[in-house]
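Note that this complex is displayed minus one protein chain, with the remaining chains in position.
Coming up: chain A.
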């Protein structure tokens, strides 16, 4: 299999993402160039000729995701790659992808914002946009990689989630992780779990594009197979025909939420270390996890019982695990490369059981630990639970 280059490689995060995508079966990339995601295009193009994948550079990010949705309906696993300014433009078709229940992956290499910000500096400022950016009610799955290996692994996971639940899935990386060069291990093709598309295989005239299975997920067919189906971004019934009333809104849109919310337990993934005896837990995701793990190790050396909770899936949010930990520990420390986004979720889910301390990690980069160590020392001494989020300054 040319698509899976088994073995050990030293790869940049962005390049690892391409290898993950190709291993997952992605054969279409529609995009619009933007820093710091450019290496993904370059590598995908380089590799496309070996695996017969198609790449098209569209006129903007709006059309890039539109093309990806169209391509996905032909049966090709498809993705787009962007950064904050592009993600903003993609919100329109994130909504259409949700409504047409079209599997695809959106890789967002987060850079500093708002607006143009700093194109080549890392940030985690798009986390809430990925969750709430498009209008209307929907649920999303978002994964956050913190190493080049994660870029490979989580890209595959993203494709698997998108096929299983028929949704756009966001891979929320940041510039640091995208450009870090590390050793990654690519397993043999047989060892990689790939979720196939769930097709309808009944008679042609009986196909209903939005007739749901028990798990609320309808089955797909490809364009050109003779089903002559119709789908619309308007509120629709099982046939994909627009119906403008409240009953149909409930019938159509509630399952879009339930297919993720009801199955959150099987989607949510976290990685824990040293949480068994921890008095303070650092909750992190993406690039900041690197700092969190370093700080934890340094604190442990000086005898402080510190643990780490890394969010593999940021959306759906690991609510249950966070409240369990909040009940056990003095404080949850949340470093983010922004001025507070996921920390609001941590605070919501900790229900006042523990102090929630926000560390704006900002410009200092993903490997910086000084601020975290200072917060940890402070948090260990704190014996009362304070209201709201405590911001480290």
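By definition in this document, a residue touches a chain if its C-beta (ideal position, glycine included) is under 8 Å from a C-beta of that chain, and two chains touch if they have at least 3 such contacts; residues count from 1.
The rule we apply is simple: contacts and distances are computed from a predicted model.
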Pick from "Amino acid ABC transporter permease", "pH regulation protein F", "Aliphatic sulfonates import ATP-binding protein SsuB 2" or "2-oxoacid:ferredoxin oxidoreductase subunit beta" the UniProt protein name of the chain that isn't shown here. "2-oxoacid:ferredoxin oxidoreductase subunit beta"
Tell me which residue among A:62, A:297 or A:389 touches the hidden chain in the full complex. A:62
The listed residue (A:187, A:242 or A:340) that touches the chain absent from the view is A:242
Touching residue (missing chain; options A:225, A:300, A:328 or A:368): A:225
Where does chain A touch the missing chain, residue by residue? 27-28, 30, 49, 54, 56, 58-60, 62-64, 66-76, 78, 92-93, 95-96, 100, 223-234, 239, 241-242
